[in-house]
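As you look at this complex, bear in mind that one protein chain is not there, while each of the others sits in place.
Letters A and B mark the chains in the order given here, with residues in each chain numbered from 1 onward.
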Amino acid sequence: MDPKIEVRELNVWYGNHHVLKDLSIKIPERRVLAIIGPSGCGKSTLLMTLNRMIELVEGARVEGRCLLDGVDIYNPGIPLTELRRRVGMVFQKPNPLPKSIYENVAYGPKVHGVKDRRKLDEIVENCLKVVGLWDEVKDRLNKSAFELSVGQQQRLCIARALAVKPEVLLMDEPCSALDPMNTRIIEKLICSLGRELTVVVVTHNIQQAARVSDFTAFIYLGRLVEYGPTDRLFESPVNRLTRDYISGEFG
Amino acid sequence: MRRLDEKLIPVLLSTPVAVLILCLLWIVVSIGGEGIQALNWSLLTSSVLEGGIFESMVGTLYMLGGAVALATPLGVATAVYLVEYAAESRLNHLIIQAVNNLAGVPSIIFGLFGYAFFCRFLGLGVSLLSGWLTLVCMILPIIVSGSVEAISMVPTSFREAALALGAPKWRVVKDVVLPAAAPGLATSVILGVGRVAGETAAILFTSSVYLMRGLPSTVLEPVMTLTYHLFVLLVATPGGMTGKPFAMALLLLGLVVSLNVLAYIIRVYYRRRW
Partner (left out) sequence: MEETLKSFDFLKSLRRMDWVKLILMTIASLSIVIVLLIALFTISESIPAFSSLGLDLLLGDRWAPYYGRYGAAPLVYGSLIVVFGAVLIAVPLGVLSAISLAEYMPRKLGEVVKPMIELLAAIPSIIYGFLGMVFIAPAITKLFGISLGRTALTGSIVLSMMITPTIVSISSEVISSVPREYRMAAIALGATKWQVIRGVVIPTALPGIAASILLAFGRAVGETVAVLMSCGCVAKIPSPPWNLLDPVHTLTAAIALDMGEVAMGSMHYHVLFGLGVILFVITFSVNTAAWLLMRRAPRRLIKV
């Protein structure tokens, strides 16, 4: 099967700081890929290169290729807005827009041209149901999104990302700010989303990676050290660094 | 000695503060005291020819309305460009410099410039339009710097959230940044209004006349304003020191003070919402 995303010899610099080094990886379609590695190794950077959010960082420079369905996303002919619709992102800190709960979810579809009110209502309801928020908020859809708890906010952000029907969902430590209950809900959600679309999730929590992912990639100092099916990687890591990291010797 | 130090100095230092607050109160009381007696409905609604101030009051509103309506989009657009589109470019630097310079230009020079450029060079004459354009130049820096501050306070995470959904930049600005910055933008506009309301020197020879029949019917006609009418009344009319001038001064003072209080309330109320 062709990979959904293929990264070839990716190099990223922030100014003179060489962060990702010759990184190549094939990300399979409709699977969950977990990216693990110690702090500062470049996990977030890798995610940001996959939907070109990295271009918002001043002084960032990207070399190498990033193919989405075989097409290089850094090709100047690629419409950025369409790329980001196809490759959605969930941030580490929940970042609802300063709008109502409804508008948060409806904003993406609206931007991409959905005008019909009934269609929007339907999208909002579906997406909120997927993240298990519908019953909690259906009576206060017009209230500010900031009135939700942090965990609810993060689920709202996931619903918002799903509302534009992405093919890939990038999640940067989506549970790191959350309580155990919300973490569990989101982990379940990741597992089920992995059947519909391609999910790339960065996590510091090794157990979480084991629980939610089909594949795991271990990055160390900007290089891809080991990559394989999650079961295999956790049971019999080939590289000593991977073994040490998984067993918690450092990180 | 040491104790005395610690006790006496705060008291001593609060004296100048008290003096300043007393100045403010004195201004309000001395203008307000006589002004309130002179202020009545017929003064406000009757024409200047019958001893009223109707034309200059409405003229001031015309002045305000036009200048602010023109300056707000220009100022906000400049701020959006500076914060959202032109990080650290050479042009950005020049624009900031220009805005800072404009902020320091005395209003009488805006008056001279407005007369030479708008009235004469562009042939607009002494008119409402010339006044508007002159005042736009004058309050542009107020609106720009207030808006820049308001827009920079909008958290980056809002922009990231919208951009990550695939929203084009201009939509992020329109849908997310500007609404989030709205209270700050409003504050800067209100301060601009306050500045225009009390301005005399800049409209002295660009748009105002002491006396005219009725209100201007086109933007190319001059206009009466509270400040200019009061100015001439005080400078050129000996013995005009009771009644009407106090009422006009009180109106101006009331307008400017309430605008500033409003701006203050907005600023406090919306401080750090996120």
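Simple rule for what comes next: a contact is a pair of C-beta atoms (placed from the backbone, for glycine too) under 8 Å apart; a residue touches a chain by one contact, two chains touch by 3 or more.
What you see is a predicted model; the values in this text were computed from it and never measured.
Check B:Leu49, B:Ala69 or B:Ile109 against the missing chain and you find that the one touching it is B:Ile109.
The chain not shown here is touched by just one of B:Ile31, B:Leu124 or B:Leu178, and that residue is B:Ile31. Against the chain not shown here, subunit B presents residues 2, 5-6, 9-10, 13-17, 19-21, 23-24, 27, 30-31, 73-74, 77-78, 80-82, 85-86, 91, 94-96, 98-102, 104-113, 115-117, 120-121, 137, 140-141, 144-145, 148-149, 168-170, 191, 194-195, 197-201, 204-205, 227, 230-231, 234-235, 241, 245, 249, 252-253, 256-257, 260, 264, 268.
In this text, only the chains that are shown with their structure count from here on.
Note on chain placement: the centre of subunit A and the centre of subunit B lie 48 Å apart, centres being C-alpha means. By the touch criterion stated above, subunit A contacts subunit B in their complex at residues 51, 53, 56, 58, 80-85, 88-89, 91, 93, 95-99, 107-108, 111-112, 146, 157, 160-161, 164.
Note for the complex: subunit B touches subunit A at residues 87-88, 155, 157-168, 171, 175-176, 179-180, 273-274.
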